[in-house]
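With one protein chain withheld, the remaining protein chains of the complex are depicted in position.
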Amino acid sequence: MIMKLDEIDVQILKMLQDNGKRSYTDIAQQLDVSEGTVRSRINRLLKEGVFEFIIHMDPNKIGLNVQVIIGIKTKLGHQEAIAAHLNDYPEVRFVGAFSGHHDLILQAYFKNNEDLVNFLNKELAKLEGIVAADVSIELKQYKDSFSYMIQEQD
Amino acid sequence: MIMKLDEIDVQILKMLQDNGKRSYTDIAQQLDVSEGTVRSRINRLLKEGVFEFIIHMDPNKIGLNVQVIIGIKTKLGHQEAIAAHLNDYPEVRFVGAFSGHHDLILQAYFKNNEDLVNFLNKELAKLEGIVAADVSIELKQYKDSFSYMIQEQD
Amino acid sequence: MIMKLDEIDVQILKMLQDNGKRSYTDIAQQLDVSEGTVRSRINRLLKEGVFEFIIHMDPNKIGLNVQVIIGIKTKLGHQEAIAAHLNDYPEVRFVGAFSGHHDLILQAYFKNNEDLVNFLNKELAKLEGIVAADVSIELKQYKDSFSYMIQEQD
Amino acid sequence: MIMKLDEIDVQILKMLQDNGKRSYTDIAQQLDVSEGTVRSRINRLLKEGVFEFIIHMDPNKIGLNVQVIIGIKTKLGHQEAIAAHLNDYPEVRFVGAFSGHHDLILQAYFKNNEDLVNFLNKELAKLEGIVAADVSIELKQYKDSFSYMIQEQD
Amino acid sequence: MIMKLDEIDVQILKMLQDNGKRSYTDIAQQLDVSEGTVRSRINRLLKEGVFEFIIHMDPNKIGLNVQVIIGIKTKLGHQEAIAAHLNDYPEVRFVGAFSGHHDLILQAYFKNNEDLVNFLNKELAKLEGIVAADVSIELKQYKDSFSYMIQEQD
Amino acid sequence: MIMKLDEIDVQILKMLQDNGKRSYTDIAQQLDVSEGTVRSRINRLLKEGVFEFIIHMDPNKIGLNVQVIIGIKTKLGHQEAIAAHLNDYPEVRFVGAFSGHHDLILQAYFKNNEDLVNFLNKELAKLEGIVAADVSIELKQYKDSFSYMIQEQD
Amino acid sequence: MIMKLDEIDVQILKMLQDNGKRSYTDIAQQLDVSEGTVRSRINRLLKEGVFEFIIHMDPNKIGLNVQVIIGIKTKLGHQEAIAAHLNDYPEVRFVGAFSGHHDLILQAYFKNNEDLVNFLNKELAKLEGIVAADVSIELKQYKDSFSYMIQEQD
Partner (left out) sequence: MIMKLDEIDVQILKMLQDNGKRSYTDIAQQLDVSEGTVRSRINRLLKEGVFEFIIHMDPNKIGLNVQVIIGIKTKLGHQEAIAAHLNDYPEVRFVGAFSGHHDLILQAYFKNNEDLVNFLNKELAKLEGIVAADVSIELKQYKDSFSYMIQEQD
């Protein structure tokens, strides 16, 4: 379900996208509304699941130097169970079912090639129904942002 | 460069991963250290670029219903310039250079198929040096997390 | 077997291609033949299976928003049985055996991505002998016509 | 835009799907409504573009023996113009833009291989921006129906 | 055009398939017809182009050790001219236009790898409109026969 | 083993390539050698397996209208047995093991698409160890010759 | 672990790259250090596994005429065991696990095509878990060197 978002909602989200620690007081001043309005809007958006406060770590700074996208071909009927298992690995950042050559595409981060080889040959090998797992290794990152376009919804 | 992270750094990051809004007081109590220690650690980690406070919006809740991964083959020598341009599109969430069949892989979010077709045929068509752009459309999302594994680094 | 079609047959078919509801009287006048001739020609063509009267619904107008082509690779010997089962799904509009990478190509219409994912993982997964099912999602439709070229056959 | 369809609309469409020549009187009797109701419903559905009356010819009966699906890769930016030209060929029955390996997929019918070779080498060769045209030839047809699933829409 | 072949034609062709040097006298005796009948049948079949007398050399015995199949992708519109040029090379035994990934498929025989590399880089490189030439090298030959199935045609 | 061929052998083979029915007398006159020399040379070449006299039928003239190349991927270890079985089908003209994507490549001729579909789904399906069979259909033939280059060998 | 290499280590390695038989006396003179220094440096580098003295044979000179790269797709979990077996074949010169389409890539040398076909169909066929083995045959070699770039490491 798409949420109805008015202009104030959109402005609040844009400010928090810039800085997730921005204070409600500061937002209220910028938008010329009361701090109570900001608070109630944010609480409603959080409750509806429109956004959440998180932190984004730089993987290279915490020693996760091997960053990969893995395309997985599954046997028909095994996609849901495989995706559920992949969900449990802390190395796995993103999993989705996709149209096209690969049924599942996942993004994962490892300390080194040895950990990646173990993940493929020890962990993925335990999951039934994987036909192929094609690894692409990230050579250089240009963008990794969560600042989506936001527009009024009605 | 990999940061040196001691056990307190790791514990603080793990708590913030759970909830980006957790108060320093709360963290200090949990770890049995002073609030000043928590504050100085967090400030150091922020300054070194280890993490940042952000918000993560649910794209479906804000009307971005068409979520795609696009694999791009480039002419040799054009990768950097193309990546720099892709960086500027608000629709584009992620861009990286990868080993394998596609030189660049990007993740992007659109309101509908029409916007996606326009992005491919109007916007990407302006960039010199794109040989092919293969679109995979997300059918179902299972995980989109930033809770990476964190370990002590020394 | 190819039917013998004379010029009057061809003219009648061309008029009905334009408008499947055109009256026999109108066709007779246009071609300067009797209505009985038109009626007997049409009855013969229907009986020989040269054409049938149908309606063509716009899938978007009836809520079938996800329109796909699925290429299926089968294990040798299973193609006929798989095609027979696919034939029974109301979501499936077209199925044919083809030369090239995919043994069977089908066109199908769904309400949304969830129904498509279920079709792939619940329904196709029941059919024995499917090696791979590669989904292409229609982003924009330019033509969907049944006005084939018709020429005299003798 | 999706039309609102109530149960009577759905029943009328299902009857016409079975037989595009079914009389309004017959439909009215089956549904226990007046012929005027049937007529006004059908006129509204036709006016809104929900369906049209057409005829479906058997291509083999009219001498179109070579039935193909052609996947086309285009240079970025040329898709719209190429699709517009393809639209004009009477041999071409279906053209759509798709996700995946081929940017455009078309279905076309020819009298023989010679006409197909000419279409590829004489006609498609005139269109600027086609990178590749991969031909799959239909070996056997199992289904070619327009009886989509119809459900009440509100 | 398919020739009408009666049972005597078929029997004569089958005998010549076994041995291209079989004498007309021998054939006549086997079929219990006059030698004149055999001669006139063969002359008619030769004149109509149904068959020709040739010799089949073993390429390995005459020093042609590198036997390849080359799949060629062409730019649209260049296929005919490329095929005409390929026709002129004595190394090329077979050229045809095909459906599927490769527009032209050719079979060719070379003395050694050096001659093959020269053919690709010196000779094919002269022909305008070749996008790719993918070489498959024959590792072992199991059958190379001209004994097609022959059936009566009427 | 490569045969030693002197200039007279080469000249004889070239003449027979032009016309498999050329008389020994005619060849002897052209080369200014005795008919006995021609006869003994030809007998030696036949005995050593350098060539054989055959006939080459035009497949279209005898009703074999569907001419295909089929690339087969086999399970490791099954190639020899599969090739041996393929050898027995009269529809199959050529079978070889090749480097590259397909382990076996075969050329076969059929009366129509129905016979081809049966060959794939009834006959090939009986052979154990075939992973995939990719069919390319010949659209136009440009060359099918056995006139290889011949050079003196010593 | 990367070794610390100072400038003298680097110079010694570069001289040995040129000629593996260069005497310690000669190296000492060139670098203006004592022969004892050269000896102790080389012994340390050998002990740490930085390099070893080997001979490089020209495969063509010793009758290994068929030089191939084979890309292997494995079932998940079988890579280690397959690689261990490949390691034992004297025909196999190089084996590595790689990102991309092939899980393992190996380089191997054979006397002729027959030995290659046997290796594929007799030897590889014994190893459990190989999904596909794609052979590329070397047509011409341009470089096969072990003179890596060496730089000071600290």
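Descriptive notes on the structure:
Just so it is clear, A, B, C, D, E, F and G label the chains in written order, and each chain counts residues from 1 on its own.
FYI, a contact is a pair of C-beta atoms (placed from the backbone, for glycine too) under 8 Å apart; a residue touches a chain by one contact, two chains touch by 3 or more.
Just so you know, these numbers come straight off a predicted model, no measurement behind them.
Within the whole complex, the absent chain has one touching residue among B:Val38, B:Ile55 or B:Ala97, and that is B:Ala97.
Residue G:Leu5 is the one among G:Leu5, G:Leu76, G:Leu116 or G:Ala132 that touches the chain not shown. One chain is missing from the display, and on subunit E it is touched by residues 68, 117, 120-122, 124-126, 130, 132-137.
Contact between subunit G and the unshown chain involves residues 1-3, 5, 13, 16-17, 19-21, 48-64, 67, 69, 83-84, 86-87, 90-102, 105-106, 109, 111, 134-151, 153. Those residues of subunit B that touch the chain absent from the view are 73, 76-77, 79-80, 97, 99-101, 131.
The definition used in the following text is that only the chains that are shown with their structure count from here on.
Shared interface positions of subunit D, defined as residues touching 2 or more other chains, are 97, 99-101, 117, 134-137, 139-140. The touch graph of the protein chains shown belongs to none of the named shapes.
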